[in-house]
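Pasting a structure below so you can have a look.
All protein chains but one are shown in place.
A and B are the chain letters, set down in written order, and residue numbers restart from 1 in every chain.
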C-alpha cells in the first residue's frame, strides 16, 4: 500500500490488517504516555481545502501519537481553489520533504491527482462526492468492535447516497469485508447506475429496518430541498429519518451509526442520537486509532 | 485455571516432534526446553526473593507462550499467581524502515499495571539485543517498573548492544552464517530449537525470530 485513495483498492486482507492494527493501537489512548515513537522524523502534512475540524484534528492526533511532525496546511479560500494551486502546492510540499499528505478537497479525484505529483504517500481524507476511505474504515472498525464481526452482517445506508463520499467508500469496503449492504433513499438521491453496484436498493426504510443489523445514517443537506431532490424537510424526515419508533423496529442488538456532524430533526431524532445504540461518539474515538493504523501502514515501513 | 488445562509444555512438547528439516539439526528437544524453563522459574523465584512483585511479559510471538509457561511453573512451585502478559515491540523497532510495514503483535499488560513491579521480559532467542532495546523503550511508555530483567530460552551471542540476559535456558555459540529457530507447541505444534543455515532475510512474526 503506497496511498489510500479509495476503499475499492483494498483487498480483504489489507482491510482486515488495517482493522487489526487499529485494534492494537486503540490501547495507546488508554496509556499514561499516549505516544509511540514509530514515525519519529517523518512529516505528515494535513492539506485541507475544505473546513473539517473534526477530520483534521483526528488525523493530527493520530499522527502525533505516532511521533510524526504534523504540519497543517489549511488551503481554504478562493486563491487556492484554482487548479494551478493544487499542483503548485503539491510541488511545494514535495520540496519540503513531506512523507505523507492527508488531503481533503472539494473536487472528486483530487487525491488521485495529488498522488501523481508527489513522491510521498497520499491519504484521501474526503474528495468531493467520491470517497472518504478512513471514514468507511472506522465505521467498519466500529461495527466489528460492537458486533464482533462484519461477515454476513446486514447494513443499511440511509440518506443522500448520490452526493455521499461516505456511502461510496462504505459500499466498496463493507462488500469486500463480506457484509450485505442495502442503500435506502428516495430515488432522487440515488445514482442512476446504482443497480450495477454490489448492493441492494430500497426506497422503503420501514421495510428494511427489521432485517438490518447496522443502520448508517448520512447527513442530508437542507439545500438539497431547493434543488428538488425532495419536497420538504418534513417529508424527508417522515420517510427516511431515524426516530425512536423506527429504532424499535430493528433487531434488539442493532446499532445506529452516523459519520457526523448530525442534523438532529432531519435524518436523526435526538432520542436516537442520544441512545446507547447510537455509536456516533465511539466512531469519533475509533477514528483516531484507525487513522493511526493507516498512517503506520503507509508510512511506517520502507 | 491453569491447573485444569495442562499446557503442551507439560506433556513434553505435545505431539511427537517431526524430523528436523533438511539442513538443520535440533539443538534442544521438548524435554530439554521443559527442563530449561523449570530451571529459569526457580532462578526467577530465587533472584526476586519469592517472586511477589514479578510480572512476566512475553515478547511476541514466541516469548508469549514462554511467559505463560513460566507463570505456570512458578505457580506450581510456589503456589503463587504471577501476572503475565505480552509486550509487542513492533512500533519501537529501529529497523522499521528497512522492510514493508509489519503486522502488530498483541500487547496485554496484566491488571495492576507495571509501576513498581519487577518486570521479567521473556523472548525466545537473544541475538543482537535490538529487540530487548525496543522492549525497554516500550516499557518506558507503559509505566515505571521497580526493575526489569530478561529471560531467554537461547542466547546465541553476537550482541550489538550492551544487553545481557538475567536468565538463559541455553547458551548456544553460533556463527553468523547460522540461524536459530525456536518452535513451540502453542505456535508450531511441537517444541524444539533448530540450528540451520542463515535465512536470506530476516523474517517477521511467523517463525521464531532472532533479534
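In this section, contacts are C-beta pairs under 8 Å (C-beta built on N, C-alpha and C of every residue); 3 or more make two chains touch, one makes a residue touch a chain.
We adopt the following convention: contacts and distances are computed from a predicted model.
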From "Na(+)-translocating NADH-quinone reductase subunit A", "Cytochrome c", "ABC transporter ATP-binding protein" or "Dihydroorotase", the hidden chain's UniProt protein name: "Dihydroorotase"
Contact list for the unshown chain, restricted to visible chains: A
Contact partner of the left-out chain, one of A:3, A:168 or A:219: A:168
Listed residues A:50, A:127 or A:213, member touching the removed chain: A:127
Residue among A:3, A:105, A:258 or A:291 touching the omitted chain: A:105
Given A:64, A:113 or A:249, the one touching the chain that is not displayed: A:113
Missing-chain contacts mapped onto subunit A: 8, 81-84, 86-87, 105-110, 112-113, 127-131, 165, 168, 191-194, 196-197
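The definition used in the following text is that only the chains that are shown with their structure count from here on.
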Rounded Å distance between subunit A and subunit B, as computed from the means of their C-alpha atoms: 40
Touching residues (chain side subunit A, partner subunit B) in the complex: 17, 20-21, 24-25, 27, 31-33, 35-38, 66, 296-298, 300-302
Residues of subunit B that touch subunit A when the two form their complex: 88, 91-92, 96-107, 137, 140-143
